[in-house]
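Step one of this worksheet: look at the structure below.
With one protein chain held back, the other chains of the complex are shown just where they sit.
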Amino acid sequence: MLRRTTSSRKPILVVGGAAALLLFACGPYFMNGYNIFQLTMLMSYAIALLGIVVLTGYCGQFSLGQGAFFGFGAYVAAVLIGKASLHYLLVLPVAAAASFVVGALVSLPAIRLKGIYLALTTFGLAVAFPQLLKHPGLEAVTGGVLGLTVSLPQPPEFLGVTQDHWLFLVSLVTTVIAFAVTAGLLRGRVGRAFIAISDNPTASVAMGVSLQHYKMLAFAFSSMLTGVAGAISALAVRYVAPDSFSMFLSVTLLVGAVVGGVKSVWGVIFGALFMLYVPNIANQISEAAPWAVYGAALILVVTFIPDGIASLFDRFIGRRRNAAAEPTGVYAPSGVK
Amino acid sequence: MTDMLRLTGVSAGYGKTPVLHEVSLSVQRGGVTAVLGANGAGKTTTIRTICGLLPATGEIAIAGKNIVGQTSDRIARLGVAHVPDNRGTFIDLTVRENLLLGAHTRRDGEVEGDIERFLELFPRLKSRIHQQAGNLSGGEQQMLALSRALMLRPQILLLDEPSFGLAPKVVAEIFELLRKVKEEDGLSVLLVEQNARMALMLSDKAYVLESGKVVLSGDSRDLASDDAIRKSYLGY
Partner (left out) sequence: MGEFLNQVLAGVANGGIYASLALALVMIYQATQHINFAQGEMATLSTFGAWFLFDAGMPYWVVFALTVFGSFIMGALVERLVVKPVGTASPFAFIAVTVGLLMIANSASHWVGGGDIREFPSPFPGWLGSRYLSAHETGTILVTMIVLVALLTFLKRTPFGLAMRAAAQNPVSSGFVGIRVGLMLTIGWGISAAIGAIAGMMVAPIAFLEPNMMGSILLYAFAGALLGGINNPTGAVIGSFAVGIFENLLGVYVTGSELKLTSALCLIVILLILRPSGLFGKAAVSRV
């Protein structure tokens, strides 16, 4: 949660945060192309995870379909660049807008469903998306099973940076904007409405919070973020194909959000790191069964740090947390709304 | 003869916040003890601590056996029945299923007979016997909660604010049942109440809590008849 930090620690955080950002921004000067690519993917994942934090962490709407929105944004980017020859700087905003609209459309049926029914529906979306992409009827646009290649944007001459580095910078700016807008949204009236809907939908309605409108906003905003993330990934990977955006991606995104802390804006950084590096590490630990290692890592993180890695840092910097809730039995059947 | 329930120097709290400080009280066998006090005085915390929901220091003895550190289901199996302040109804189960659950720990054959008895006592429950318990009104849920607790055939009944939010007529029905059960079955009762007047009428002795400490205790009749105490501590 965006809790207020105790005032004594705040300056340290701000300075520390700014320093980290600066360091991060300068990173590519010292790295090769592949590593820069990884950092760009890191940012892409982080933005996608922000979408989940808004939708699921704050508004309590459980979505297993974020992979579809990610893929949608990626395909929008690929199609716009490849077929429409749109200037790449415009691709991200257009992808964002398109994803926002699609998110709003998807929310129309989604807001009537709750808990696992919503989960199933969004899961269905995640499964359906690659199938739709492969459908012969849409092949002209989507490239069918083979997908589309994406040409890498060329940096402006005067900056003197490589293509990878340029994409990194564009992504960095996007990421900063995404974080700023999200944090601003969540800190304000909208964020409070989301939390109210998540905590106590009945009371929210009684207090005049229009459930439908805010839920739609949550879906639309979160799919906008996820779509932008997908667009960045398309530019970075330079290729989109239906099977890259399978249900598996949706699951990995959710997992990343949980690891970082599903209610934490800053936690997405840890979630993105997990998503990016743990599969590789798992592969190194066991070539035969990398997914078992990934699964084990996941279980371990969730067992020992159930509120996500961000909660460790919360404690470190002394954020005020909500008082311990009522003690409950073995599993609190606190369903998702 | 050992007390049915005895707390000695019990301190407890939620996380790092201590709520009860060295509370000592007792309920005699077959007796009714009232625990009074304003909101936030620690009354509900006391009951929750007895039921094992909160970690505690000190000693809590049921018929002489210390139960500090035990889980709530083990405490229930010792014959301790609890009616929480939120009724604790199994809202998605039927009225009948709620009653059956009260008898979960019993192995005798008289469960059906007991269910009949409570349905006779509370006709409103009888008319809704197969409905989802969550559909019941506050008063009906309280009757159900009380019946469910008594289905345990407990040695001691812990009641957390049974009159809260209920119409006076319903409160009267409930207290009447309590009186009957106390006289006929020799049940020991710990009664936490904000309605001090009714609690003192029903109980033998009473304790008054303030900020998690016992500030006053004594025979219920004495407390009720002492004007000064009534006005300053009991609010009437």
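The letters A and B name the chains in turn, as written, and every chain counts its residues from 1.
The rule we apply is simple: contacts are C-beta pairs under 8 Å (C-beta built on N, C-alpha and C of every residue); 3 or more make two chains touch, one makes a residue touch a chain.
Values in this document were obtained by computation on a predicted structure and should not be read as measured data.
Enquirer: One chain isn't shown here. Among A:I12, A:A84, A:A180 or A:A203, which residue touches it?
Expert: Reading the full complex, the residue touching the unseen chain is A:A203.
Enquirer: May I ask which residue of A:M31, A:A97, A:L120 or A:L273 touches the chain that does not appear here?
Expert: A:L120
Enquirer: Can you say which of B:T8, B:S24, B:S72 or B:Q194 touches the chain missing from this structure?
Expert: If we include the chain that is not displayed, B:S72 is the one touching it.
Enquirer: Could you tell me which of A:T56, A:T142 or A:T226 touches the chain that is not displayed?
Expert: Final answer for the missing-chain contact: A:T56.
Enquirer: For subunit A, enumerate the residues touching the unshown chain of the complex.
Expert: 56, 62, 109, 112-114, 116-117, 119-121, 123-124, 127-128, 131-132, 134-135, 202-203, 251, 254-255, 257-259, 262, 288-289, 291-292, 294-299, 302-303, 306-307, 328-336
Enquirer: What subunit B residues would touch the chain not displayed?
Expert: So the residues of subunit B touching the unseen chain are 51-53, 71-73, 76-77, 81-82, 84, 88-93, 97, 100-102, 104-105, 132, 134-135, 148-149, 152.
The definition used in the following text is that only the chains that are shown with their structure count from here on.
Enquirer: Quick check: how many Å separate the C-alpha centres of subunit A and subunit B?
Expert: Centres of subunit A and subunit B (C-alpha means) sit 49 Å apart.
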